[in-house]
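Removed from the display is one protein chain of the complex; every other protein chain stays in position.
So, chain A:
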Amino acid sequence: MGLFIAQLLTGLANAGALFMVASGLSLIFGVTRIVNFAHGSFYMLGAYIGYTLMQVLPGAVGFWGAILLAGIAVGVIGMLVEILVLRPIYRAPELFQLVATFGVILVVQDLALMVWGPDDLLGPRAPGLRGVVRIMGEPIPKYDIALLVITPFVALALWYLITKTRVGILVRAATQDREMVGALGVNQAWLFTGVFALGCALAGLGGALQLPKGGADLLMDFNILTAVFVVVVIGGMGSLPGAYLAAVIISVLNVFGVTYLPQSTLVLMFVVMVLVLMVRPYGLFGREEVAGEHGQVGEPERPIKPAGLQVRLLVAAGVAALAALPLFGSNFTQVLATDILIFCLFAASLHFLLGLGGMVSFGHAAYFGGGAYVAALLVTHADTPMELAFLLAPIGAGMAAIIIGWICLRLTGVYFAMLTLAFAQLLWSLVFQWGEVTGGDDGLLSIWPAPWLSGTTAYYYFALVLSVGGILFLRHVAHSPFGYALRAARDSERQAEATGIDTRRVRMFAFAFAGMMAGLAGGLFVFSKGSIFPNELEITRSFDALIVVFLGGVKTLSGGIVGGAFFKGVEDMLTRYEYWRLAMGLLIIFVVIVAPDGIVGTLRKLAERAGLLRRAEDET
């Protein structure tokens, strides 16, 4: 009984930081509709800044003052990010802003590395709260008790701010209909900036508060991000009580999980999330999202058309050039080109889902890594010949996509995105923690292609044929009746239904098909590297693909491919330098601001303006 209580209290104490970070994310999303991927980075900054301040400021006042100041400092940084990075792109297509926040993640990672160095920092103990108290014989750190007391006060203050003050009323009104709030004389720009700064300050506060428990390290941004997304989704987007309850559930569950099911701590969180969403699709306290209710009307879609003769010739020339590569390129160039080709196929499969199907998946790595693991497991445990294992990679990934899609497609919008992310993380944690079968963190090694493909050039041609073939197949499907149905379902679900299209079925097929193609890319990947590690399933891999698709241009067919080639090429050039993340992050932010339609979309607009291409208006 004593142990039980002790664990419950520890769980509740852990919930504090999680709640603060999650409520910040939830607030930001509610008002600005920005899914702030960088939220974990602000949490990390809070920890680092708090650490430094605690070194400088003395005593108990210094300790608590440092926490408060860290929160304020992170709030100010968040304000700068909002004004400099996000404000110029509010009018960009929905969700485009998350690309910019991803750039912020990279920048913050390298800045933290520069300032605080690569070593983990041990958080200082809180003055006067160093020991433990015994509750029913069990030791409980005094600091945990302090957190237990502080968190409800922060929650209450937030609740008061949101429900009782004019600012809170405006925030809630803007969550519902921000255009109308503007038309009533409220300057939305400052409301957005204020909410963003507040959300970031909460994240920073959370980061500084957990210092005595967890310290500060360079991985804490991504480590908390998934947990925060899970909390926000379980609680319901935009709901403070929901975030609090969910943070408590997740934290308590984690503490018990560590004791009783140490092998499944990571999986547990996602299992809970899936269960909650199956019963309550919009979270415990969430409200149904209605598309377009927030007064955002984007530019009308321009229909995509099959490529004209010019483009076909250009593509043929490109493929011919790629085919000739081994004649003059080095071994290294071929390996790099193989990487790029595989990545382009992966990105194109996500683009198919996102651009044509309107389904934003945050967890597309599940099918890429999934396909790779299917092949690797077959080779490792069943001595399957490479050809067969390779063939089963897309099939396995497709099957996973069918199961996951069947559950996720009950939801739409951000909830759909979050649920796909949860499943990807579920798969990742399974692979990571089920060491006996998957090798865990050590991965699976010696997954080599069959002898006839073992040469670099032979495998390059193999990858070239299958990637280009896969991409052309994706394009072909886009222009088939199925592709029309998919686009119809994206643009107007009701009208599509009324014309006899079973939109759910169409989406299911598209989801499975995109998963299969990602699995194909994964199969190509594993045999090109000869090994596979859990990081191919990671959230960062999913984000890479997402960034690439947005950077390339969601509304253009070639967006995924151009973005993929650009991203991989630049990454290869930059990773040779020490602070490549900083450069990459700044580059992403730069591209996002100057090319809000993506690379392809913006190039096309420029070409139209210069008179090189006919305007879409002239053709109608």
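A few comments on the model shown:
Note that a residue touches a chain if its C-beta (ideal position, glycine included) is under 8 Å from a C-beta of that chain, and two chains touch if they have at least 3 such contacts; residues count from 1.
Going forward, contacts and distances are computed from a predicted model.
One chain of the assembly is not displayed; among "Amino acid/amide ABC transporter ATP-binding protein 2, HAAT family", "Oxidoreductase", "Nitrile hydratase" or "MoxR-like ATPase", its UniProt protein name is "Amino acid/amide ABC transporter ATP-binding protein 2, HAAT family". For the chain left out of this panel, the touching residue among A:53, A:170 or A:591 is A:170. The chain not shown here is touched by just one of A:88, A:152, A:182 or A:329, and that residue is A:182. Within the entire complex, the positions of chain A that touch the omitted partner chain are 166, 169-170, 172-173, 175-177, 179-189, 287, 299-300, 616-617, 620.
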